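Below is a structure I'd like to ask you about.
Every protein chain except one is present and positioned as in the full complex.
Letters are used for the chains, namely A, B and C, taken in the order the chains are written, and counting of residues starts over at 1 for each.
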Amino acid sequence: MRTSQEYLEKLASMRPNVYLEGKCVGRDHPKVLHASQAIQLTFDLANDPHYEKWLKTTSHISGKPINRFCHIHQTPEDLLMKQEMTRVLCNRIGGCIQRCMGADSMNGLSVATKNADLKYGTNYHERWLKYLEYFQENDLVGAAAQTDAKGDRSKRPGEQDDPDMYLHVVERREDGVVVRGAKLHNTMAPYADEILAFPTRALGKDEKDYAIAFAIPADTEGVHLIVREAFSLERADNLSAPYTKLGDLESMTVFDNVFVPNERIFLNGETDIGGQLALLFALYHRHSYCGCKPGIGDVILGTTALLADYNGVEKTGHTRAQLAELISVAELVFAAGIAASIKSTKAPSGTMVPNVIYANVGRRHAGHHMYSEYETLCDIAGGLPATLPLSSEYNNPEIGDFVRKYTKRRTGISEENHYRAYHLASDILTGEVGAALLVAGVHGGGSPIMEDIAIMGSYDIKGKKKLAKYLAGIEED
Amino acid sequence: MRTSQEYLEKLASMRPNVYLEGKCVGRDHPKVLHASQAIQLTFDLANDPHYEKWLKTTSHISGKPINRFCHIHQTPEDLLMKQEMTRVLCNRIGGCIQRCMGADSMNGLSVATKNADLKYGTNYHERWLKYLEYFQENDLVGAAAQTDAKGDRSKRPGEQDDPDMYLHVVERREDGVVVRGAKLHNTMAPYADEILAFPTRALGKDEKDYAIAFAIPADTEGVHLIVREAFSLERADNLSAPYTKLGDLESMTVFDNVFVPNERIFLNGETDIGGQLALLFALYHRHSYCGCKPGIGDVILGTTALLADYNGVEKTGHTRAQLAELISVAELVFAAGIAASIKSTKAPSGTMVPNVIYANVGRRHAGHHMYSEYETLCDIAGGLPATLPLSSEYNNPEIGDFVRKYTKRRTGISEENHYRAYHLASDILTGEVGAALLVAGVHGGGSPIMEDIAIMGSYDIKGKKKLAKYLAGIEED
Amino acid sequence: MRTSQEYLEKLASMRPNVYLEGKCVGRDHPKVLHASQAIQLTFDLANDPHYEKWLKTTSHISGKPINRFCHIHQTPEDLLMKQEMTRVLCNRIGGCIQRCMGADSMNGLSVATKNADLKYGTNYHERWLKYLEYFQENDLVGAAAQTDAKGDRSKRPGEQDDPDMYLHVVERREDGVVVRGAKLHNTMAPYADEILAFPTRALGKDEKDYAIAFAIPADTEGVHLIVREAFSLERADNLSAPYTKLGDLESMTVFDNVFVPNERIFLNGETDIGGQLALLFALYHRHSYCGCKPGIGDVILGTTALLADYNGVEKTGHTRAQLAELISVAELVFAAGIAASIKSTKAPSGTMVPNVIYANVGRRHAGHHMYSEYETLCDIAGGLPATLPLSSEYNNPEIGDFVRKYTKRRTGISEENHYRAYHLASDILTGEVGAALLVAGVHGGGSPIMEDIAIMGSYDIKGKKKLAKYLAGIEED
Partner (left out) sequence: MRTSQEYLEKLASMRPNVYLEGKCVGRDHPKVLHASQAIQLTFDLANDPHYEKWLKTTSHISGKPINRFCHIHQTPEDLLMKQEMTRVLCNRIGGCIQRCMGADSMNGLSVATKNADLKYGTNYHERWLKYLEYFQENDLVGAAAQTDAKGDRSKRPGEQDDPDMYLHVVERREDGVVVRGAKLHNTMAPYADEILAFPTRALGKDEKDYAIAFAIPADTEGVHLIVREAFSLERADNLSAPYTKLGDLESMTVFDNVFVPNERIFLNGETDIGGQLALLFALYHRHSYCGCKPGIGDVILGTTALLADYNGVEKTGHTRAQLAELISVAELVFAAGIAASIKSTKAPSGTMVPNVIYANVGRRHAGHHMYSEYETLCDIAGGLPATLPLSSEYNNPEIGDFVRKYTKRRTGISEENHYRAYHLASDILTGEVGAALLVAGVHGGGSPIMEDIAIMGSYDIKGKKKLAKYLAGIEED
């Protein structure tokens, strides 16, 4: 298991292909380093006595200790532990822990490669197992590259005017394939070791070129990581706080005729399994959301409760009703994740697959409430998060005292603590990283309407209509 | 294990103390018999091959087969099975299965009697175990009598102008106590064998007379069951449908100087345990709601989907979004029940106690969505449930043909089936029993605000504030 | 202007064609009389000093005093007064005042007949003016017959397997036409003088037979009024209360080859004007809803506030938030009606036409909140509305005292008043007429989705996109 130092050293050694602030930069750029702090935590805490019960586990292939982010779930308990781990880590960083991307991709691949082999006599699963060995051995960080540019939403991949709107094979060689296209919304790709690419949707039989899944180093020739950044509001040093560690780099990952060698190809032309894999990653990722969203909910709840406390309104009926609602959102989502874990089923590959309905109703509930959670914090915090002078004024010797004096509220709480608490709310509600988390909370791992589609595709609605017919005294039509 | 025939024969033999339609009637009154059909089902299906896996279990005290409604939960699996049983039975009757009242009371008593003995050296648990033996042996139906009249809500039990506003001991004798007061909202008391009475709230140290719990036959001298009835819309015979079996009798149960013998007293003056018992029943009952509310949700979902189908709008985005929402409500509540079962803890008595937070967020979510579930059915059904001519017109030879002709919609579905489907919606949305279920769905087992109180009383809000402080860089105040 | 006595005498003299409780009955049947009390009020209060400012106005054709329900709106002030009148009358009866049906139909016809004449050179407006003279002179009550049976919703009127699914002309004669079909959801048709029939939707050019509008006496040969009834919960005499006057008869109005003479035909084959008339009635009726729904909201608000008062929770934050929400719903809807009145436009006929957007957003808001208003009342009232013993028990000399004693709450309020207040809540929440009002509140005058369609059809969305383009710096595409 690596240290965060080793992780950073590897990043620094990679070919510069990250585009940021109008330039191509190396992975030792301060903003890349800053954003990578969430990932660094996953290494640092793996040996922390408080956290290792979640972060450290045993490889089912090597029997060696590995980071749970590299693990393939073998039991319902594994799924429960992943869910809990995600929550506690999101608590610690104050936002998205990001590294689940790779874990969810690998678990999806474990199932899909086996299913492909069983149906088509291919040997993807063996290839993938070798890759897994390498992945666990080197404690790698994988970025998921799923969502294609998609172009015209009313047309299928094969119908687009520009075939690159979906990542696809443009050349087939003896030793591998060449791919072209772009994947959007790739969280933390600029500070991942590997990129794990796979289809974003169901495919038609004539769309074989789009049924491609693979893993490559993130600095492979032809890969461009075009970055959108989001960070917390600037604070001067003497106000540094753990929340300021939170940053996010999102990548538009361009594959400009990228060669993928055979041993890194995990699907190639099996269109039905391609669609299955798309759903599997989504399913694992929605199960992860049943852990991370409650974790982010904890942050919102805690901040809301803290401000209510500092404002002296914590005991009012209005505030208590709001807090109870925040708790209910977080715990219903977490409960759905527990139910999805407990009611999981074993795939032919031996991997546990979370229950589709529970994982989806959980993720859906989270997505439908992100804005209302922020609204609650906003409601209790009042207008100050939008108007609080920033640390440049707080630290200005001429008028800093005024800032301190006039943001103070309750006796017994220091001026600095009042200011810090409001700054945290300000970061969440009006900072760029808070806003990015909000949008991600709605759309990450599938927009709410995608969960509706997953639910409607799996639920036994016919059985419920039969029930209604029985009660109404209707013989089958 | 009894048959429903034996259950009815016992009812018929009881002292008439049921007040209905202005008269005191026996338990063989047609409306009592009708309403008791839900309970009858719990006997009939205990030997049905499809249902017995849920309904039949083994007594942990006698080792004999018993009805699960008489069982004390020994494992998380027991809690899961109770939850499932409740859902499938609510499906079968189309509404509230009612008998959980007794099960939840008995489980609450199992824990509280033991806790009292441990703290006060009393022997309530032994007494209660004897009663349990009798209860299981005779496969009894128990009604819970918890909610007191309460009088002025701003005053405690001991502060009321009229002390009878809360059930209390008015005389203490060698062989037992005499109690007076009334319990409201007692579902199915008019067709229960026994009444299980216990406190409705936390009590002060000086309110010993109110800390009383006991079980007595429902026809005990001095007990008056004053009934409010609710049934489905009348249908002529040739339209009889299983849903018409659904009926409800609610009792205002008056204890007019009722004697309770010592062997039936399970708490007597231990005020702190009294409050604990009040919460325990509520907790078990809220866990039951995590099973029954999804079961009623199934009925609403099925009816909505059936009408959408008959109306030809089942595939529209509007309808699919509505159905996905109905599914999500039901399955989130069920998931919360699963989580409450899995995360249950063992009490000193050996009984499993569901997790407080999950049981409460589940019940709360159900209560907050009853009206919106009905609204969805109403939305998809259109205005017809409120204007559909009833079966007296449907069966009128002069104009029945018009009723049939003009309620038909899709080709391929018979006129009768259209009519039956709309009649079911009409029953749910505009019939008295549908309305009663709606109110019960909000308030039964605790109003939404009671769940807020339970959640706020148990949740680690302090820990969440600590998290916010950590992220903001605040040292403890 | 008639008295209610004269109105009832006329009803009694009509041909029996009302089907109720399995029989064909006269309009002197007690249930018809009971339900007609809302209409009776509109006569009785027209000469009441407090109400006449709303109910009495001057005919713009005869200059004589007339009931406002017979008036054609000439000014924005007329629309405002109609809206206010509707609210105060709904307050007085405690529910739907019903007679607006005729007023809204006549105003729609005033506009459409003129428009037809201007486009097609017909003389419908003159015919209709003569009818208006007769209508005002005799102070008539008109029932609107708009919604057809509609059969398969995916097919147009002319495509139905059974052509009768939409009311249509089956024979054209020198002196008139013969029509067949049925109109559903016809509130108060069993106690109206006249039936005003017109299309329910837009029509294709080849659907001329469906473009028919007319007025005929409600007892015309071939007309069958098949009735669904809804009343308050039964109360014994000594508890009689104004709310018990509320009742509702809904009619499925069958036209079984009914002859309509020429002078009563107001549209006949002009398909485009048929669609226009459908929308016009809906528009006037939605504007009426901007008056009646706040009026019903007042009843719910008042009952909620009264119970909160009796329960001693009126001053809590929880209750105050709920009351503020009830007020906001009612007053936003009313405000939308005011805006629709103020921004009304004059049609070629001289009639004022309410603003489409405001009338629709108002009605839509009302429809989207009916269930939540009831939910609020339910929340504050607690479970008692579903379990309150009815007056047969309240009046039972054996146990009535218990009912009274145990429903009492606050000192200073009599037992009877507590009981009456809860009985009112019980009537609203669990009685049939309350349930009928709830469904009507969602669907009457157009289901919420119909308002969406009206809004989307009229709103300048293109202009708003242009605004976004301007702000984004986008030249027109």
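Points to keep in mind about this one:
As a working rule, a residue touches a chain if its C-beta (ideal position, glycine included) is under 8 Å from a C-beta of that chain, and two chains touch if they have at least 3 such contacts.
The structure presented is a predicted model; accordingly, all values stated were derived computationally and were not measured.
The hidden chain, counted over the whole complex, makes contact with A, B, C. Contact with the omitted chain, checked across A:64, A:172 or A:228, is made by A:228.
For the options C:120, C:259 or C:459, the residue in contact with the chain missing from this view is C:459.
Across C:24, C:129, C:202 or C:357, the residue that sits in touch with the chain not pictured is C:357. Contact with the undisplayed chain is limited, among A:26, A:204 or A:389, to A:389. Listed for subunit B, the residues touching the missing chain in the whole complex are 316-318, 321. Residues of subunit C that touch the chain left out of view are 91, 94, 239-243, 298-299, 301-303, 305-306, 309, 320-321, 323-324, 327-328, 331-332, 334-336, 338-340, 342-343, 357-358, 361-362, 364-365, 412-414, 417, 420-421, 423-424, 451-452, 455-456, 459, 461, 464-475, 477. Mapped onto subunit A, the interface with the missing chain covers residues 19-24, 147, 149-154, 161-162, 164-165, 182, 184-185, 224, 226-228, 230, 250-252, 254, 256, 311-313, 318, 370-372, 374-375, 378-379, 382-390, 392-393, 395-396, 398-399, 402-403, 405-411, 429-432, 434-436, 438-440, 442-444, 447-449.
Basically, only the chains that are shown with their structure count from here on.
Taking CA atoms, the transformation carrying subunit A onto subunit B includes a rotation by 180°, reported to the nearest 5. With centres defined as mean CA coordinates, subunit C is found 52 Å away from subunit A. The mean-CA centres of subunit B and subunit C are about 38 angstrom from one another, to the nearest whole unit. For subunit A, the set of residues that touch two or more other chains comprises 321.
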